[in-house]
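Report on one structure; see the data block that follows.
For this view, one protein chain was removed and the others were kept in their places.
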Amino acid sequence: MQKKKVLVVTGIRSEYDIVYPVLSHLSRRSEFEVKVVVSSAHLSDWHGYTVQRIEEDGFVIADRIDSLFMTNRETQRPKGVGILTYALAQTVEREAPDFLLVVGDREESIATAIVGNYMNVLTVHIGGGDPVWGNGDDPVRVAVSKLAHIHFTTTQNYADNLVNHLHEDAFRVLFTGNPAMSNIHNTPAISLQELSAYMNFDITDGNYIVLVKHPLSSEKDIAAEQMKIALDSLEVFAKKHNYKVVASYPNTDPGAYDILSVIKEFESKPFIHFNKTLPRLQFVNLLRHAKALAGNSSMGILEAPSYKLPVVNIGRRQQGRLTAGNVVFVDYQQDEIVHSLEKACFDETYRSYISGLQSPYENGDAALLMADFLSSVDPKDKKFLVKSNLC
Amino acid sequence: MQKKKVLVVTGIRSEYDIVYPVLSHLSRRSEFEVKVVVSSAHLSDWHGYTVQRIEEDGFVIADRIDSLFMTNRETQRPKGVGILTYALAQTVEREAPDFLLVVGDREESIATAIVGNYMNVLTVHIGGGDPVWGNGDDPVRVAVSKLAHIHFTTTQNYADNLVNHLHEDAFRVLFTGNPAMSNIHNTPAISLQELSAYMNFDITDGNYIVLVKHPLSSEKDIAAEQMKIALDSLEVFAKKHNYKVVASYPNTDPGAYDILSVIKEFESKPFIHFNKTLPRLQFVNLLRHAKALAGNSSMGILEAPSYKLPVVNIGRRQQGRLTAGNVVFVDYQQDEIVHSLEKACFDETYRSYISGLQSPYENGDAALLMADFLSSVDPKDKKFLVKSNLC
Amino acid sequence: MQKKKVLVVTGIRSEYDIVYPVLSHLSRRSEFEVKVVVSSAHLSDWHGYTVQRIEEDGFVIADRIDSLFMTNRETQRPKGVGILTYALAQTVEREAPDFLLVVGDREESIATAIVGNYMNVLTVHIGGGDPVWGNGDDPVRVAVSKLAHIHFTTTQNYADNLVNHLHEDAFRVLFTGNPAMSNIHNTPAISLQELSAYMNFDITDGNYIVLVKHPLSSEKDIAAEQMKIALDSLEVFAKKHNYKVVASYPNTDPGAYDILSVIKEFESKPFIHFNKTLPRLQFVNLLRHAKALAGNSSMGILEAPSYKLPVVNIGRRQQGRLTAGNVVFVDYQQDEIVHSLEKACFDETYRSYISGLQSPYENGDAALLMADFLSSVDPKDKKFLVKSNLC
Partner (left out) sequence: MQKKKVLVVTGIRSEYDIVYPVLSHLSRRSEFEVKVVVSSAHLSDWHGYTVQRIEEDGFVIADRIDSLFMTNRETQRPKGVGILTYALAQTVEREAPDFLLVVGDREESIATAIVGNYMNVLTVHIGGGDPVWGNGDDPVRVAVSKLAHIHFTTTQNYADNLVNHLHEDAFRVLFTGNPAMSNIHNTPAISLQELSAYMNFDITDGNYIVLVKHPLSSEKDIAAEQMKIALDSLEVFAKKHNYKVVASYPNTDPGAYDILSVIKEFESKPFIHFNKTLPRLQFVNLLRHAKALAGNSSMGILEAPSYKLPVVNIGRRQQGRLTAGNVVFVDYQQDEIVHSLEKACFDETYRSYISGLQSPYENGDAALLMADFLSSVDPKDKKFLVKSNLC
């Protein structure tokens, strides 16, 4: 029997972490053949050169596509989409996959959906139907939903949005939950001692907050100022309560460079430690033991509930998304940030409430649900290939 | 007062004809500054090198972007989108327009919408909300609607689709009608003698049919066969009734090359004349005097009602679109085609019914409506720039 | 033992015919693994879609790179080089060849040499040291010689030019002759009857001339006019002597479109037949039986001597190149052209002189010489990789 060929396109670690359990599951099933196209930030040493993770995980890399231009200007992203679209069409012609699979709302997603549309390859999109807005990413996510042929959503609510608000056929849509949840459940445990040794930063007493903070493209010009307020607030909190902060580098969006320049000012302060990128083993355990998550990463919305982790989301990024109830949204105000962190770390009633929450982002084994769905689809089925109900 | 800069992106003559009245109108109003980005088929001698028309019309050309690859493979279109997106971002950075304006559902539209989205330039889209499907173009048209900031639709019905089926804000949407209608009303008259002389093909008795036939990407592999059936049928009809046929070359979609090879077989037959491209003056007058339009061009749907012209639409391209009642859809069956042409040309009851139809594609002076709308919008208004109601 | 991987880059049939015997020979030797990168005109239906030949010959295609833009403007070639260079780097990283091999002076050659230089892959160039000038190709050929690491030349004289005029190390240079000669010697014979049947054009009496005529980029603006003179002259000659002409379509250089429009005027005349592209079997036999070759193809210089074929080279293209003595150079003057054709076809002393000439473009089995040389080179040898004697 002919295997079903799945070509996964990924550009950055955050995406790869979501798609990794799907890749693993598909690879273990003999009916699928899986390859990965690696692009953008994965190939950048400035972003941890995470293509190495993909190689270490043992997946076959179909092509390495350079698509991240070294600039902080607004041209970076459309030019990146352009080059990636051109190059990906070459890969897709050679590999002739049955399915293209892509996650989220970044350059990779729109480039993949365009190629799939014009080359008549069933395009599978994870993460549609999410009503968040504020970033250039968000219209891209919705445009991808209208181009893609199959939608795996992270909540039931988002699946409903695709059908009711975007006129997608119900038969194309499946609520699978966020596959990244399997990382949480399946990653082995390591101790705070091991973690501290790995990072060379002492968090053995468990009194620490994790910070993941990205720029918001529509507020790019004040990205540095915003980062300064966030870090100042965390410093005040950390000194007052003898806490530590473990922070990550930002993604590649416009404004990232300005954030990096603020990070430089704080890098030598003893209360904080910055990781350019952490392996999954360390990162999952870091979150398991953390007292709270601060910043504006989608992890606060999507993954923190499964960690039973309170989140202080600073600024407008992520606003509008469905939360499990574990997220407090605050402005760039030091008092507000410090106060919310104190509630998150020390208000036992609140912490106990959060540990009882149910994540709307889980629906069993997401990778299994996805694989079964793809198993049931004939890649040449016109019902899936030609969208006859566009608007 | 600072002028509002409008940058129009066009790739093929059919698009340019639609946008030309808008360009002309905006150029005459002192509050606007207009430039054109010319790409794709406009720059191809194989497609009539229509950039010359744009030059002759006196518009300022901001850049000439080569984005049409010389191949008939499915890679042609995604690679074209990719290169155009990269190059257009360069133009947009330099020109710093207030508005990007684009028509329809081709490579230009998605490239422009991506650039506008990431570079925070208000993107104006003409032609959204149209539920037609069957081509790779169609999902592109809908994706563009979700990326673009302002929508000018060609029917009221399509405006409603954008709001009710695609969740677009009503304040972004205006039913303007198809601007190409002004070409019909404003183009001077020339006689059939002049027209015959221009083409070196005698249609002075007025007994002729116009044929415009493009490939359908989802039926690309049988494009030649379909064209053969169409031309054979027209030949039968023409010989039987002593009619002539004036035909156009196809657009650049996959399958076009195969159509061209069939055209070659018919080119020397006396009943038919093929134009690679006709100037607007000749083309409008050709339609004014024609007995019927055959093929599968969107003109049959959009413009023919304003000419009071019966249309025989062959095959599935254009199916699903709102018609004024002037279109008969037929299969690739010689009998059916010949019969429908006979009804269109000789059934006076039917012809009189058609000449009384009202076009749903008109709503007054489309270009004026568009210009007034753009005049009322502040290009930095966050209400327009940031879409907060995505799905 | 690890095989030596050879990646051959080709963009047009004329190149492929030269490199085909090398590909065949390398493929038969177990120490080599050979793949082909196919680009440009090979992928164009307008140029015969000759990638099919490569597939039929059974070679592994590493990637199909679209790099031919559909325009007749001067931008076509630099933009093509640009896109090809970008895309080829992706292929070379994935394939990790030991040698890159390329022929001649077209876009493929400079793109390949740039990639080989920056990615430290030994670049093998066939066709350097040739002093011909007049085209944009010619400086490219010399630039490639300074970038490439190994040079296989088609004459001893050209090998000397590389060492004495361009300061290349002698150890990098080998006079192999033109590998296309093997096509001449190895292609099976077919009769004029079979050939006539194949083309549906009667040349069974053997009284015919072959015409291969390309544009000269520095005279691009008068390409049509020049083609007209050439075809008029051939018509005069053919009618006078009851001869036929078998002609080829031009290559993709600027001016080619204009030549095509002149071809259209002659296509239906009975004295002449145009082939878009002929398979090797037919093409070699066509030349074997021809009375003379006219036009300005490099075949007149390189291959015609091995066919003992007199050549009338029209215009400046090919001037400056070493000839065997079988070529007469004439201007775009009808009298001159007709007169030279008469000498070539009917002057038995001249014809007998030509049949006794020795081709300077042969040195035994070129493919064998090349393979033995590559066999002797260690692809990691710094002596070959780093050029320490640049100028």
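By letter and in written order, the chains are A, B and C; residue numbering begins at 1 in each of them.
To be clear about the criterion, a residue touches a chain if its C-beta (ideal position, glycine included) is under 8 Å from a C-beta of that chain, and two chains touch if they have at least 3 such contacts.
If you're wondering where the values come from, they're calculated on a predicted model, not measured in any experiment.
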item	value
Among A:S24, A:T50, A:T75 or A:N117, residue touching the chain not depicted	A:T75
Which residue of C:D57, C:E93 or C:E267 touches the chain not shown here	C:E93
Touching the absent chain when the full complex is considered, from C:S27, C:T187 or C:S218	C:S218
Contacting the left-out chain in the complete assembly, out of A:S30, A:N200, A:N242 or A:S268	A:S268
For chain A, residues in touch with the removed chain	41, 43-47, 49, 64, 66-73, 75-76, 79, 83, 252, 257, 268
For chain B, the residues touching the chain missing from this view	63-66, 83, 86-87, 90, 93-94
In chain C, positions touching the absent partner	73-75, 77-79, 81-90, 93, 110-111, 113-115, 117-120, 129-131, 133-134, 136, 138-147, 161-162, 165-167, 217-218, 320, 382, 385-391
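Note that in this section only the chains that are shown with their structure count from here on.
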item	value
Farthest chain (mean CA position) relative to chain A	C
Copy pair chain A, chain C: interface residue numbering same or different (half cut)	same
Chain nearest the overall Cα centroid	B
Turn needed to bring chain B onto chain C - CA fit, degrees, nearest 5	180
Chain centre separation (chain B, chain C; CA means) in Å	42
Per-residue multi-chain contacts in chain A, two or more chains	83, 86-87, 90, 93
